[in-house]
Structure formats: structure tokens, C-alpha cells
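All protein chains but one are shown in place.
To keep things simple, chains are lettered A, B and C as they appear, and every chain counts its residues starting from 1.
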Amino acid sequence: MNTTLKDEVSIVLAGEAGQGIQTIESLLTYILKRDGYYVFATKEYMSRIRGGSNSTEIRVSSRPVNSFVDRIDILIPLSRNSVTHLGKRVTDKTLIIADNEALKLEMDNLIDVPLLKIANDLGNPIFANIVAVGVVLGLFGIRVKSIEDYLVETFGRKGKEIVEGNILAASKGYQIGKELRDKGQIIIDIEADEDLKEDLLLSGTDSVALGALAGGCDSIFAYPMTPGTGVLTAMANFSKHFDIVVEQAEDEIAAINMALGSWYTGGRAMVTTSDGGFALMEEGVSLAGMIESPVVIHLGQRPAPATGLPTRTAQEALNLVVHAGHGEFPRIVYAPGTFEQAFYLTQKAFNMADKYQVPVFILTDQFFVDSYSNVKKFDLSDIKIEKHFVETDENYKRYDLSKAVKGVSPRGIPNFGKGLVIVDSDEHDEHGHITENLEIRVKMVDKRLKKFEAINDEIISPELVGDENYEYLIVCWGSNYHVVKEAIENIKDKKIAMLHFSQVFPLDKGSVKYLENAKKVIDIENNATGQFARLFKAETGVSIDSKILKYNGMPFSVEELIIKINEKIEGDL
Amino acid sequence: MNTTLKDEVSIVLAGEAGQGIQTIESLLTYILKRDGYYVFATKEYMSRIRGGSNSTEIRVSSRPVNSFVDRIDILIPLSRNSVTHLGKRVTDKTLIIADNEALKLEMDNLIDVPLLKIANDLGNPIFANIVAVGVVLGLFGIRVKSIEDYLVETFGRKGKEIVEGNILAASKGYQIGKELRDKGQIIIDIEADEDLKEDLLLSGTDSVALGALAGGCDSIFAYPMTPGTGVLTAMANFSKHFDIVVEQAEDEIAAINMALGSWYTGGRAMVTTSDGGFALMEEGVSLAGMIESPVVIHLGQRPAPATGLPTRTAQEALNLVVHAGHGEFPRIVYAPGTFEQAFYLTQKAFNMADKYQVPVFILTDQFFVDSYSNVKKFDLSDIKIEKHFVETDENYKRYDLSKAVKGVSPRGIPNFGKGLVIVDSDEHDEHGHITENLEIRVKMVDKRLKKFEAINDEIISPELVGDENYEYLIVCWGSNYHVVKEAIENIKDKKIAMLHFSQVFPLDKGSVKYLENAKKVIDIENNATGQFARLFKAETGVSIDSKILKYNGMPFSVEELIIKINEKIEGDL
Amino acid sequence: MSDRQNLFTFENEKELDIAWCPGCGNFGILNILKKALEELEEITPNNLVVVSGIGQAAKIPHYFKNNTFNGLHGRALPVAVAIKMANPELFVIAESGDGDMYGEGGNHFIHNIRRNVDITNIVHDNRVYGLTKGQASPTTQKGMVTPVQVNGVISDPFNPIAVAIANGATFVARAFVGDVKGTKEIIKRAIRHKGYALVDIFQPCVTFNRINTYAWFNQHTYKLGDDYDPTDKIKALEIAFQEDKLALGIIYEEDGIPTFEEQLNVYKENKEPLYKRQRDLKELEMFINAMK
Partner (left out) sequence: MSDRQNLFTFENEKELDIAWCPGCGNFGILNILKKALEELEEITPNNLVVVSGIGQAAKIPHYFKNNTFNGLHGRALPVAVAIKMANPELFVIAESGDGDMYGEGGNHFIHNIRRNVDITNIVHDNRVYGLTKGQASPTTQKGMVTPVQVNGVISDPFNPIAVAIANGATFVARAFVGDVKGTKEIIKRAIRHKGYALVDIFQPCVTFNRINTYAWFNQHTYKLGDDYDPTDKIKALEIAFQEDKLALGIIYEEDGIPTFEEQLNVYKENKEPLYKRQRDLKELEMFINAMK
């Protein structure tokens, strides 16, 4: 059995929760990235702490890769179940590297490596995962030094013994990998590029949290909920280096109300949650609408209704956020498709929220926040943290109509200036005091809705990617950016383009022109009803009747999209 | 000054909160109805317990009337402010009956009646409102006996002294009214009809609560919130006669979860709330979607966002309820336009909820629930309380796919039969046990959404009222039924019809045909963005661009609608 | 009694995929609970409903035979009390984690104590959020470092025992899963108690709580003796405030207080569960048509 893997390899590590797959994932991605490869890692895992079957896919490539593929070139299973768990993704082209003494798999293309035995010989079965890392790195022929450096960095705090055990484990594995490579049994032929060493390696979570930092976020209030928790944890870590109030609220209702209290006082607060936690925040969103408070809301989507599948991915919260909160008031919803977008849109979210005094959403999902890949270094010189609050004078009125520009009155904060700042969840007059004057009511409604005009002027138009003379247009939003892009790049004989929306509300109504130019339009979403297509229809009247929908909790794979797009193109609908 | 009021009179009583206007309202409507008139009463009031300016309009007519008019034929102000409060509605055609010793109004058409003096002479200023009632009844020439009977009924419990004081007060007022009538100063010429004595006099609140009773509702869980509280209070009163668990929950989240606990056990529970309280229930609604639980939700709308205008009216919660709760699952939303509809739709809501195991909404508003009018007697012989739960056997599976008909599996309840009943907010298998099997996930999503098919078969089509050969079509929903109907009846020279939706979700897509037949379609709603028109577009792709929207917290009046409809018809949009 | 052995155990127990970590205290609670139920002759899987929220603890009803309502995070209590209101013949247990009951569900905790519905409230108190991977829960000790509380927890821990007693609960107990016999007896007493009964069970989380381990609980707990009088509220509070050594046992108990459902109008004369009743539509028609 001889295998050559050219330009790209997809490695899948699988095992039970608690077997250290996450460690392998970060070791491999970091070391391979640092050695000049493009890497992309995505995990799927169960809602439990130990046991079950989880897996991580790591794509290593000579060109940027950012999407999930079904294909598994190399599989390293740490438990017997995990092979069954992966099902049809394991084909006869998949090389399996396993300790078959322990796993007792009956498979042809299996390379039996005594991962566990080596670990046990080193005195601790826990080292098995590190042996596996060594094998892979041996296959790549990475310098041993890189590995050692990284192990020292990672395990340094845990003491010398652990570090040395890990280094030994890795090098034992390394020898095996190198041997396989040297004997020509597995040849990985992917060009490395020195320049990539300087790339950052970020997750979707990192991108959102760093964007928040760059947006001047100085407070985060949240109640843990997968997959929204990551941003809370990241901010907690950043709080060691930057001024951030990090507080775990007693519930989601507290979280959003705390965020509003913070903005009222001049803070720049965010909340992070998931669908179900957000459902509890809706009254608070409505309060933001009424008192015209900025607030930034990160929502990592997962399959619903109710608790649903806590650790899986979906795009099911679009309806919810667009219509969240009772009453009528403006809002902005961003749905980044790339990590760069996640960073810049989250950064922008704070400025937009502050400028227009509205809630701004960052809508991601489990697949997006839990993926890692190379990102180019950031240049923040064009970025500004726009603080829009003003120093008040004695005559200050929070909702001054005469001073309102496109519905936006200057926002004062307490004890900065001579004025008093009064906000009220009841309908209120220009001062902010409760009123039941029905004429003022109408003026205030009009004022709040007028902000839509200004917000519409700053809509981020969808991005057209692919063949400019397209016949087929794929419409998508949020995290499906890369997978759709890669799929249509692979369908070479058709004229296809992708129209990706990273702002989903308000919608760019001008985008209808792109649809008009297409022979056929296909909507791709991770939900069962086509929420974006429906929103598009509500906003523009244009239907997109051809839909590719997935709602089993997994992201689309490149291969399945290629097949489904081809079917749609060839089929009638 | 001589005035004759033929066929119909609009009487407005106005004063501060706490001055007993509510008492006058109920006395007058009950006595006049019992004397064979059509009556309609609607109030507008402030969010306070004492002071401010409130008013009640009572229309008395020889034909059914059910909508608000600006016109005031007779005004009885109990406070000076209340005249200013009513603004332009007080014209030179308005007769004012007031104690001008106390109020010191400078108005021409004022009949000075010493309401307060009489009351004081009787030993208590509180009787002033009853004197006013007497005056009005004197104008109508009602038999004194009717009044006495009713006063005994109303005040009987408060002791003999109070009753007698009231009777004396009423008869003093009566003499004055009768004198005005006899002298021909005010002649009210409205035909009474013996048969109407048998009519019921109900409010919107009564209609919903009685509908619930007729739907077999045996539990209500709610947290007080205007204007949803009325249904809770009504059910609490009914609980003296019928088996109903009435519990005020600690918050709205508890309320909806309690309702789900009750249905799970075989109860038939409802919740009642308003926009902001409902926003807190959304996670619970999503839970109903996931565990496929029936639940009935009454939502009395009021102006938002946030606390908004607590005692005013609006139709701003449509977006919210249609998209409430994260994830994708069926629901039904009724929006009654008449009290009969409120009764029958609420009754039906319980059966539909039980049959399809989905949340069913009754969407009303403050104007609707707080209005009173004649309603014909009910014949319940066609009504059934359909209990859809089954006795289980040992092999019972709550989400049995093989037994599901259009997505609906038989619903068991604990301890009725030999099976166990397992429900889970996580994605679950046929038994109801938590699962992360992604194939089952897809089957369960499909199962839940399949129910839409059956629900669609039972859609209540919109009602077409007016000229069958219409050129102009007015689209409306919920409480605007009567006012639109009365307005178009008054525009005699145009071919106009009304299309009223009492079911707003799922929408009857076939209704598009009505719109296609019109030269022009006008949407009428009590909100600022045209939520129904947008929903209609999302569901059908058809835009209704001409809109008449009101969002100051007051219902449309017949007069203003006539003007606005005419403007729309004559104007371009 | 022997026919009750394994009454609550699934036939296919071996195939159950239990989602807890090896060594987790939840296993012990599951076993003890099943034993306790076996010993309560009045209870069968059919007349038992276990209501839980979301978390590791909240998965427990899936692992033995009962009618299960596994609802939303924090919302077990409202569901549980409504079930009892709809059918007082059922035995209702609301069981979940400390985060679920005292954190997200805190408002239901304090107000359902006031209602005194006859249910049993069992809390798996591992002093941490297990399922979401180790953040502080309301009962986490001050100073504990977690992925979110990177400088250590700075709020004071919630004292469920003291709050429940102060708030008027009629049965308040603390147990430790390491004390199998004691815990079983407490659970049995709690279920038989007429009214709301709280059982807070110390449950080591071997994965995320490295402070409150089995050893720690062993060291920091003691059992209330037979001479302890649980009817003295002030004494009970003194016990509840102890910090270095934590008492196990029934800390407070008050008998003879009417339950919520006993006081409900619907059950004053007729004890039948709601689902068995029929509304008389003829009577209703007359009632409505009298509203003139």
C-alpha cells in the first residue's frame, strides 16, 4: 500500500470526549501552520464531557482552505466507536493509523501503530494522543525542534516531567511517521511557504472576540451557553491584558440588562449567547430599541427548537433576531462568512451601535466559531473606536428632537457634563420622562424609525464571487461563504457565482439585480425552512424557490454541495 | 338650544381615574342594553390609578354598532381637564352636561346640572357619577324601575345605605334628564327593540375567557400585564363556578412553563399576557414546539417597544408571535375581529392546540378587550371539547414515527395507561429520550414541520365584506374589523370591500386572488411599519403598497378612516 | 418488596449510553434514587414524574424508568408544580443541577418554596457548571479559578439551605452522595414529606471541580446526630451557616403545613385529576346566556 497525497491532505482525529483530541487538534494546527502550511480545523462533538464520539478534521494545504470536506485521507481513531461514527466518510481511500492492538479494527488500509503501548512504556496511557501527533508530523517531515518548542510552550506550566514525557512521546511517534514517509508508504507532498509562518491562527471565536476588543468593547455580560460561551471565555482571557469588565450573569435577562446599564454609563458592552439564551433577551432588546441604547449581541447559532442539539451547527436564528423584541425599532444584523469579516464586522458593530443607538447583532454558528484557520496579520491603522457620547450642558435633553439628525439625538452619559440623562422604557418626552401624550408618542416612533434611513445608507452589499457572467447564482449568508465558494470553484463546466450576504438586516434591496441576471437562483442555508429566502421575499418580494437546505446539525461539506448544486442545475427546481 | 338625536347617540363620559367613570360605563351600558338598545362602549385610559384624564364612549343605537367614532353627541365631563383632553372631538354640535359650578367651563352648548351639589346634598360627593347616569337615563326615558333593579344588583353587597343613596342620586338625575327631554331640549329618538333585551352584553375580555371555558380550559397561569390581565381576572371569577386552576405565576417564564406542565399532565392550560410579557415567554414557546405540546396563548397588544404605553392599543406583536421562539416548528395565530370570533376562535384554539400539539395564539389588543357590546345568545350544541390524548400501552412511544399521521403522534399523559411519557427539550428519539443521532434529528424536524400540511387544511379564510364587485379592497386583521366595515358602509359612492383576516398565520395563500381582482388594495393596521403587509409579502410575494397606519395608541375612528380611505382612493398611493 | 427490585431499571440498562464522566457523583445519585424509590411502595414508574432542566445532572431522568419532562434550563420547578396541580395523584420530583436550580432557575426556587406544593426538589450540587465546561455556579466557592472567572470567583456563594429555611421551606436537607445510606433515607423522607422538600446533594464533579472532590466533601462534612431536632428554625439556620464543617441530614422540617394543592378550590371537594373531568357545556351555555 503506497499513497501519495499531493497539495492537500485531510486528516481526521476521532475518539471519545476526554481522550485529548482537542490537544491533538491544537498541536497539529499550530505546528503545521508555523511550518508554512495553510491549515483549517473543524470539530464536531457531542453534548457531553466524556465518552461518545467526537472528531476533528484538519485540512493541510498549499492554498487557503476553509471548509469542511467529507473526504478523509488519514484517519487516526483513538476509540473503536469513532470509526463507525464517521460512517461513509471512511472509504477505501482512507488511510487509518491506529493502535490495533487496542482497537481491533478489521480494515484493509490500516497502519498499525502501537500508540498506546508506547504511551504505556512512557508510563502514562495519556500520552497516546501525543504519539499520534508525532506520527503525523513525522509524515510531514517537520523539524523535531518545532515540535519540542511547541510542547514546551503548551505544557510548560504543567512541570518538567509532563513536558519531557510529551516530548519523548512525540519523538517516538515522529520516528514511526518518518519511517512511513521514508519507506514511501505515505508520501505527503504539500508545498510549504515560509511567509505563512507569519500568518495568525485564529478561530471564529477569536475573530469575534478580537473584533470586539478592536471595537473598544470594555464589558461583557453573559450566561454560558454553547456555542456562545467561547467569546466570553476569550474575553475573560483578554481581560488579563486589557481593561474589560467580565461578568457571568445569573441569567440571560440579567446579561442584556447589564449591558444596557453599561452603555448608559459610557461603557461599550456586549453579550454573547446562543438561540435559546437569546430568546430570553428579547424584552431587553426591545428596551434597547425604546431607550435608544447601543448594544452588541453575539449569537452563536445551534440547532433548535428549545435545547435542540447543543453542540451542533445551524442557521436557525435569523427569523428570531430580525423580529426580536416587541415593537418597532431599527437594528442591524451582521452574519460574517470569513474570519476577517468576523473581526471587522464585530469591530464595526460597536461603532454602528454607538452611532445609531441601536442593537447590532453578530450572527455566527457553532461550525464558524469552533473552526480554526490561517488569517493574515492585522493592520489596525484604519480602525477607529468611535465614541459617540457627548458632554452635556444644563439644558440637555436625551431625546432632543430639534437636535436629532436622521432620528439620532446626541447621547449623554451620567456625570459627564452638567446635564441629567434620563431614559425610560415607557414612551417618553424629549427629556426622557414618561409621557402619555399621544402626539409625542407619534414623534418618538417616527424618530426611532427614521434611523433606518441612515442605517440603510451604510448597508454592506453582498459579495459576488465566481463567474461574472454567471448563469447560476447561489445565494447564501453567514458561515456558508467558504464552502459554497469552494464548491462552485470545483464545478468548472458551469457558469456559477455566489452572492454572499454578510449583512442580513437591513437587506440591500439593490441586490435584486444580481438575481435578475441569473437563469436560476439557488438558496443555500443550514435550516429546514429557508429563513433567509423568506426574509428576502418579505423585503424585496422576490422568491428564491430553489433551495438546498441542511438541518441535521452538521455543516455542508464541499462534496455534498457540489452534488446538490449540480442536481439543482440539472433538475427542474 | 334644541337637539334631536335620531337612531344613534354617542355619549362620552370623561374624568380622572378614580372618579367612577367605569361605574357609569357599566351602569349605562347594562341598563340601556336591557332596555332594548344596541350599545357599544370603548374606553381610553391612562396608566395610573388616580388623576389624569380618561374617557369612555358609549354608542347607543337602533342598529348594531361596534366601532369607535370621533363624534361626541353628549359629553359628561367630571373634571375640567377632561374637556381639553378630548380636544377636537368636542365640537359645537356636542352637548355638554356638566356641573359648571364645579367645572367652570366656558362653552356654549352646556347644560349646567348640579351633579355635585345633588350628591353633596345626599351626603356624599361620590354620588355625582350616579346622578349623571340618572340624567342620561332620564333623557332616554328609561323606566325608573330598571335603574333601581340594577342598582340593587350592583351595590347590593355594599349595604342598604349605599344602595338607597345611589337610588336617590339616580332618581334626582333622572328628573333632570326627563325634564330636558319633556321640554324638548334634548330629544333622543332611537328605537328600542324588545328582542335585544335577551342579548348578552360582553367585552372582548369576556369573549376570550368564555371561549376558553368552552374550549375546556381548566388552568390559567399568568403574570399580570395590561391589557392581558382581564382574561386572568375573568377566569378567576369563573373559577367560582367551574373547575379551573388559577395561578398567578412569579413571572411570565414560569407562566408558560407551568402551562406546558399542565398540558403534559392532561390539563388544558392557557396563558394570558401582553407584548412585553410575551417576549419573556419565547423560550417556552420554543419548548412547546420541541416537545410538541399544545398550549394556548392570549396576547393583548399594546404600544411598544418595551413598556411603551401600557393602557393604549396597538397591533405591534404580529412579527413577534409569528417568529416567536428559536427554531422551526408550526404554530397557529388567530386574530379575532368580532366578539363572536373571539369566542369561537378561542374555543377552537384549545382543540387545534390539542389536535396538532402546537402553540395556538389569540391575538387581541387593548381596544378589543376593553370594549363592550351586544352579543347574540350562544348555542353551544355544535361545540365539542376535543380531548386528543390517548390511553397508553406498555410499548408507548411519545414520538412514534410509525403511528404519526401528518406528523402528529398520539399523545399520552402520565399514569393513564401502562406506558411512560417522556418529553425532552433536547432533540430526542421516538421514545422522547435525548439523542444526538443526526438521522433521527432530521426525521424529527420533518415530523414537526409536516404538521403544517394538516394545519393548512384547516386555515380559516379571510372574510370578504362589502361590495362583491369591488374596485377597492381594504385588507385588515384583528380588531379593525368593525371600524373598517362601518367606514366602507359609509362611503357609498365607491365600490369598496374589506378582506378581514381572523387567522393571520399560517396565511391563506389563496387569498391573493382577492387582491388580484382589485384596482387598488389598501392595508390598514395599528402599527407604524405595516407588519401584516410585510407578512403577506413574505408568504405570498404580493406587496400591498398603499397603507393606512395609526400608531399613537388610539384605535381608528370611523370618521378618520372614511377620510383616509377616500384620500387613498383619490390620491396616487 | 422483592418484586420491586429493579422496578425502575430499564431492561436494556446495559445498552444505555450514559453521558456522564467515569467517576462522576451523578452515578451514585442515580443508584441511590432508584433504591429509594424501590423502597417506597406507593411509587411506580407510572405514577412518578421526574422533571429536570438542562445540564449534566438534568439528564438523570433518561437513565431510569419514569415519566420524564426534561424541560428548559432553569425551568424544572414551574413545570413540576403545574404537573402536581393538574394531577395531585402523581409523585413529582424536580431534579437538576445547582446552576439550573439556583442560577437560571433562582426565581422559581424562591417562589415555589412559598407555594409549598407537595413535590421533591433534588439538586445535584457539584458547585460548578458541568455541561458548559467548568464555569462558576452560584454555589462555587469564592476564589475558585475557572475559564471565565480567570481571577477567581468574587461573589459570595449561594447558601441554598439557609435561603430555603429563611424563605419558609417546610423540609430542607443536605446530603452527600458518598454517604449512600444517609442520602437514601433523606430522599425517602423528602418524598414522603407533605409539601415542598429540598434535598441538596453534594456531588463531586471529577472533571471540572478540582476543589470539592470526594475527599474534600468527606473531610468537610459531618452527619447530624439522632438527637438533632430539625424543627428548631433558628438552630437550623445556625447549622446552615456553618462553614468549616457542613452538616448532612434533615436540617429543617416542619409538619402539618397545608400544601398548595390542598388549598386549591378545584380539589376541595373533588380529588380527581383534571384530565378526568369534563366541562358541562350545557351548564356553561346557561352561564354564558345569563350574562345579559
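What we mean here is this: a contact is a pair of C-beta atoms (placed from the backbone, for glycine too) under 8 Å apart; a residue touches a chain by one contact, two chains touch by 3 or more.
This one's a predicted model, so the numbers in the text were calculated from it and none came from an experiment.
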Checklist outcome for this item: Only these shown chains touch the missing one, namely A, B, C
Checklist entry - Of B:307, B:392 or B:529, which one is in contact with the hidden chain? => result B:307
Item to check | Which of A:46, A:208 or A:269 contacts the chain that the document leaves out | outcome: A:269
Checklist entry - Which one touches the absent chain: A:12, A:235 or A:259? => result A:259
Next on the checklist: For the chain not shown, which residue from A:73, A:283, A:316 or A:525 touches it across the whole complex?
Outcome noted: A:283
Next on the checklist: Residue by residue, what part of subunit C touches the chain that was omitted?
Outcome noted: 103-104, 106-107, 110-111, 114-116, 138, 151, 154-159, 162-163, 165-168, 233-234, 237-238, 240-241, 260, 263-265
Item to check | In subunit A, positions touching the absent partner | outcome: 33-34, 197-202, 206, 210, 213-214, 216, 218-219, 221, 239-245, 247, 249-251, 253-255, 257-262, 264-269, 283-284, 287, 291, 377-380, 383, 385, 387, 389, 413-416, 418, 420-426, 432-434
Checklist entry - Given the full complex, what residues of subunit B touch the hidden partner chain? => result 18, 46-52, 223-226, 229, 232-233, 236-237, 239-240, 246, 248, 250-251, 276, 306-307, 310
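Here is the rule we go by: only the chains that are shown with their structure count from here on.
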Checklist outcome for this item: Chain-centre distance (mean CA atoms) for subunit B and subunit C, in whole Å, is 41
Item to check | Cα-centroid distance, subunit A relative to subunit B, in whole angstrom | outcome: 45
Checklist entry - Which subunit B residues touch at least two other chains? => result 253, 283, 287, 291, 424-426
Item to check | Residues within subunit C bordering two or more other chains | outcome: 19, 54, 72
